[in-house]
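Note that one protein chain is taken out, while the other chains of the complex remain in position.
Note that the chains are named A and B in the order they appear, and that numbering of residues resets to 1 at the start of each chain.
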Amino acid sequence: MQSDDRVSRTLKELAGPISSFRSALASAVEDVRGILSTWRSAQSDSGEQRRAELGCFAAGRIDVERFATLLAVEEAVDAATVARLEGIFDLLSDLADQKDGVVRVKVEPGAVLRDAVAAALGRIGRAFGAARVVGLSRSHRYEDSLHQRFLREYPYALWSSSERQIAPPLVVEVAGQDLRAEGLAEFLDGRQKIVLVAQGKCPPAPLARLVSPGVFVVQAAEPVALAAFAAYQGPGIAALVPESAALFTHDPQAGARSWDRLKVARLPQEDAVIRLEGLSASWQRECLRQLQEIATAPPAPAPAAAGAASNGPAGAQVERLAAWLLKRADLQGL
Amino acid sequence: MSTPSVTPSESQSAPPASGAKPEILRRSEHTVEIVSDSGEGAQKCGQIFGAVSAKMGNGVWTVEIIPAEIQPPARSPAGASGNRIRIGTHTVTNWGDRANVVVAFNEQVLLARHRLEALAEDAIIFLEDMWEKHEDEQVRAEWQAALQELSRARYRIIRVPMEEICLTVVDEARKGKNMFVLGLLCTVFQRDMARVKAQIEHQFRTKSNEVRERNIALVELGVRWAEEHLPFRIEVPPTESDRPMVVMNGNEAVGMGAMAAGMDFMAMYPITPATSVSHYLAEAFHKMGGVVHQAEDEIAAAGCAIGASFAGKVAFTVTSGPGLALKTEFIGLATMTETPLVVVDVQRGGPSTGLPTKVEQADLLAALFGQPGDAPKVIIAPATIEECFHSMITARRIAEAFRCVVMVLTDANLATGVQPFPRPKLDPRWQVRQPDQRPVPKDTRPYEWDARSGLSRRFIPGQPEGMFVATGLSHDEASRVSYVAATNALGLKMRSRKMAVLSETLRPPEVRGDATGDLLVVGWGSTKGAIEEAVDRARAKGLKVSSTHLTFLAPMQPGLKEIFGRFRKVMTVEINHSDEPNDPFITKENRRLGQLCWLLRAHTLVDVDCWSRCYGEPLRPDHILGGIERMFTKGEKR
Partner (left out) sequence: MSGPEYSLLDGDVCADERHLAIEDYSSAVPRWCPGCGDHSALGAMQRLLESEQLKREKTVFCSGIGCSSRFPHYLKTYGFHGLHGRALPVATGIKMTRPDLHVFAIMGDGDCCSIGLAHWLHAVRYNVDMVAMLLDNNIYGLTKNQTSPTTPQGHKSNTQQQGSFLPPLNPLTATLGITNCSFVAQTADWVPAHLFQTLKAAFHHQGFAFVRVLQRCPVFTAGIYQDAVRHPDNVELLTHPAGICDPDAEGLYKNHISHDPADLHEARRLAEGGNGKFRLGLFFRDASRPRYNETRALPKYTAEEKIEILNAELDRYAV
């Protein structure tokens, strides 16, 4: 069975979003280092810093010591806060040191895919949680009872939309028979990307039920097919599947109608379904039928029907009136 | 050579000096002027001469002689254009008194300098003599009349057929004389010719090889002519130093200082003599991410800068008198909203359009009191070109720390003067930091004035929970508009308090010379070098004079009253108008005084007197000395 090779090639395809997350992480490490050193030196040599800031013109003209005491805007920091920040520095450094490992997940055979992904995002999320705790600490809003847990796990549900925009893609190795992707829908937000590397045989269209207008969905045989997926500025999910499964691409930018967006490269026969505990053959067939349905344009409307739709000015007016009345009635919220 | 029809003093038509070793005239300092019609390149010649002298280790001060018009009529006294270069063995701090050596491209521009008493009695003058035999009868007549007038002085006029010689190399002598003159001067002053050539390569680096070679050929012509005709050389020995130096004018120094301070937004509107700051920045600023925004008018320039500062920068704007007047309302707004802003005012002659290209120190009171209502602000006046650079760093920091307007007053003398100074050792800590974008602390307000210091933390758009509306209306600590009298009074008090706090951190100015005496001369801005030279001369004559120079004009440095009390008399020296005490109708009661003088009297209650001269040129040490001596001779009348 092919495994590590596809994972490393997938990481290469996703290098852009991964490195932008990692550089944000590295900057955060440096920021925290800077804050710590400012806090530590606040006690010792703020005079030297202030003197330097004022430049040479101040020499002999400004009493820098006095100037420094006046501008002690950074209030004194208590030991607990410094200790907390040191912990955060270690946490962020540790995440940064994991390099690409931070985005890799291996799902134990038999484990629940959704839970494994949730846990991995929760672990990555600690970087966001830590950043929040830094902000809260600096603005004196931190409270142990509310915020301490952010450093242990910071589940996806708590992520802000900005965080969801910069979250790194996740590369998940999973046994084909455990590939139950429906539960992952809740993580497809912001710019979150998930790539499932299926090992061994798997259902023919495991991602079919995740196709929705704004989500990039791919089933492919090779990582090289993921370039457009990686570049998409929205959420996406991909599965690298064996020969027997369907191959398709749902690209939200490809058009307004579902059949413009969904391109099916290979649709296996209904006998491609596999024997799986808890996933019946008819359920698997339903996924294939759904793919076919979405990808197919409806037949062109009969000429008579077309005439009726644009039934002269009177018809248009009626429609407009109806729309207006509906709006007035404010039925949208119902 | 024609037979001189005037006096013997101008008849010296350079006898051949070949063979005999030239006489060496050793001087500790010398002042040279090169004057021509506009566009004949005298300034380029002066710049190269000054730069080469600086590189050789001489002290140098270069000042441009600028006509007010772009294309003044040729051969007119009003059109005199060029450079004065004063070189010395030691540091030169001002443009000196009278020129010792003059090169004039025609007799009319020479006449202008003569009439302004800019030439030493024994000045050596190199004069283009093509005009004597000019085809136009009127030109010939003007020549005769001018030489007649000049003959009353004891100048040593050496006639040089510049045009004739240059035409052996170039078709149009008008474009080449300056390089010929450069060769002549560099021979007289024994300049290092390798450096001269290197400097020409540098100055004309954007021009073709052909241009550079032609210029060097012209320089060599000048050298040869001087070697063949001049029986003397002048030696101003340089001081060896391995301290790295840079040489630039004050406007370039302001621009570079702003860059060193990490400022990256400047909004301006073209105005003489401030514009060259923007010329320089337009060339260099973008390299480090800085934007020079040429706004639609002076008002908008101030507004854009304030917008940029409100959004987290410390922005600056550069202007001169008329522009400062237009920016008045916005400067008041920056004060009221406590938005940091640096305003550089390159002072020129006023009021109104005044003398756009000439120096004056007459914006001090407008800078301080220009805003209707009480608008306390910081005013700094750099005294040297080096200080033009360094003051920008301090100005930026104070503006940010005190959330206030800092005005940097330079003037046309600093703006166009060129002087070498020690190369600044750049420090990253000089630079403004990126806007603070962390959430503002719980329960803090945008004008939470510290009750003692009036200082408050600045909120910047982008900071969560910091949302507030900056307003020019009277407002409370939360920036809510308030017409409650007590709230307005508190705001006034707090904004004023900041100035007191800053003044508490200032040190008293140093006194040059004895700590006590008969007279203390007080100056500010670009006059420092000339004042100190005059005071040194007065002390050499036995007068008990000392001087002090103020760099903080608002708030004032502490201790002035105490210092003044140690002298029998105190007098300011300034380049702005004050009434002559003995003029008609002028009494002690109605006499209008120099601007610093007014301020010092109000500030210290000491009966400070003033001496000022407002002729659109920098002060000369000999003139200041005259002012000092008058204080000793006019007795106790006043």
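The rule is short, and it goes like this: a contact is a pair of C-beta atoms (placed from the backbone, for glycine too) under 8 Å apart; a residue touches a chain by one contact, two chains touch by 3 or more.
The structure presented is a predicted model; accordingly, all values stated were derived computationally and were not measured.
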Answer for the absent chain's shown contacts is A, B
Hey, which of B:78, B:167 or B:288 is the one touching the hidden chain?
-> B:288
In the full complex, which of B:72, B:237, B:441 or B:472 touches the chain missing from this view?
-> B:472
Consider the whole complex, including the chain that is not shown, and state which of B:270, B:351, B:461 or B:626 touches that chain.
-> B:461
Could you tell me which of B:308, B:324 or B:545 touches the chain that is not displayed?
-> B:308
Of B:229, B:438 or B:507, the residue in touch with the unshown chain = B:438
In terms of residues, what is the contact footprint of the unshown chain on subunit A?
-> 23-25, 27-28, 30-32, 92, 127-128, 130-132, 134-135, 160-163, 166, 320-321, 323-324, 327
Logged for subunit B, residues touching the omitted partner chain are 51, 54-55, 244-248, 252, 256, 259-260, 262, 265, 267, 284, 286-291, 293, 295-297, 299-313, 315, 329-330, 333, 337, 420, 423-424, 426-429, 431, 435, 437-439, 461-473, 480-481
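Everything that follows uses one rule, which is that only the chains that are shown with their structure count from here on.
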Report, in whole Å, the distance between the mean C-alpha point of subunit A and the mean C-alpha point of subunit B.
-> 59
Show which residues of subunit A lie in contact with subunit B when the two form their complex.
-> 49, 52-58, 60-64, 66-67, 70-71, 73, 135-136, 138-141
In the complex, subunit B touches subunit A at residues 261, 380, 382, 387, 390-391, 393-394, 397-398, 401, 424, 427, 429-430, 438-442, 453, 455, 457, 465, 501, 504-507, 510, 551-552, 557
